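Worksheet for the structure shown next.
With one protein chain held back, the other chains of the complex are shown just where they sit.
Right, subunit A next:
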Amino acid sequence: MLDHDNLARCALRRSEAPVAKRTTSPFLQFIAINSVGKTFAARTGSSISVLDCVDLTIAENEFVSFVGRSGCGKTTLLNIIAGLEDATQGQITIAGRPVTGPGQGQGVVFQQHALFPWLTAVDNVAFGFRKSGLNKTDRRQKAMDLLTLVGLEAAASKYPREMSGGMQQRVSIARALALDPQILLMDEPFGALDELTRIELQHELLRIWEAQRKTVVFVTHSINEALMLSDRIVLLAPNPGRIKRVFDVDLPRPRSRTEPRFNALYEEIWDELST
């Protein structure tokens, strides 16, 4: 879908207020978000713009976080990349192929309560292999391997209601990895967890990301969390949802909250967020 008016309008917007350097290298454009907009028809007959002229490219194996206030459209943008929602303007491509729906190499981890409550931990993960053509024994075997990866092999036969929030999110990550997706999309996955569990899972996620070389797009409310994890932080602003600024997090891992550069970046993002 090429809407020339939209493309021209967004090009003009970019030239007026550049938010980031544009790259043309195909390796650096693994996920390409081109002039994406999303509008809802409101009940009054007018339309509400949730996202407007979003342009962003994400490189392969990159860890990118979306940060912003409620209503800035960060979850909507994630859902459009996941193929769960359609963009009303513009287009997203993954490795050059336009996103037309879910299951094109995007694994998704939701905030919480997204595990199937009628399945045990191992069967929730095995559910991820339903489309793989494997038989039941192989599915369970592979699911056990993934549970081991997230450190939950001992809880394989527990149902979600018998697990803590942190365990549930570990299972969610394992399930999202089932089809070996190139991209891991995470929608505030640790937002409902207590501080200690959250930090534990952040380390766990970095370990998995480094071991499996995935491209991660991570939505969060927490500047701290984004700084601990990401290569780049995309700051979105509301009304309409748009990219305000992109920050490079040029800090070696593992990172420490006490580093001066960490705190300088925190202040910089906070200033941009509150103006």
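Note that contacts are C-beta pairs under 8 Å (C-beta built on N, C-alpha and C of every residue); 3 or more make two chains touch, one makes a residue touch a chain; residues count from 1.
Keep in mind that, in the parts below, contacts and distances are computed from a predicted model.
Visitor: Quick one: the chain not pictured, UniProt calls it what, "ABC transporter permease", "Electron transfer flavoprotein beta subunit", "tRNA N6-adenosine threonylcarbamoyltransferase" or "Ubiquinol-cytochrome c reductase iron-sulfur subunit"?
Guide: From the listed options "ABC transporter permease", "Electron transfer flavoprotein beta subunit", "tRNA N6-adenosine threonylcarbamoyltransferase" or "Ubiquinol-cytochrome c reductase iron-sulfur subunit", the omitted chain resolves to "ABC transporter permease".
Visitor: Determine which one of A:V99, A:A114 or A:V219 touches the chain that has been left out.
Guide: A:A114
Visitor: For the chain left out of this view, which of A:G37, A:G90 or A:P160 touches it?
Guide: With A:G37, A:G90 or A:P160 as choices, the missing chain is touched by A:P160.
Visitor: Which of A:A176, A:L205 or A:I243 touches the chain that is not shown?
Guide: A:A176
Visitor: What does the interface between subunit A and the hidden chain look like in terms of residue numbers?
Guide: Looking at subunit A, the ones touching the missing chain are residues 82-84, 101-103, 106-108, 110, 113-119, 127-128, 130-131, 159-161, 175-176, 178-179.
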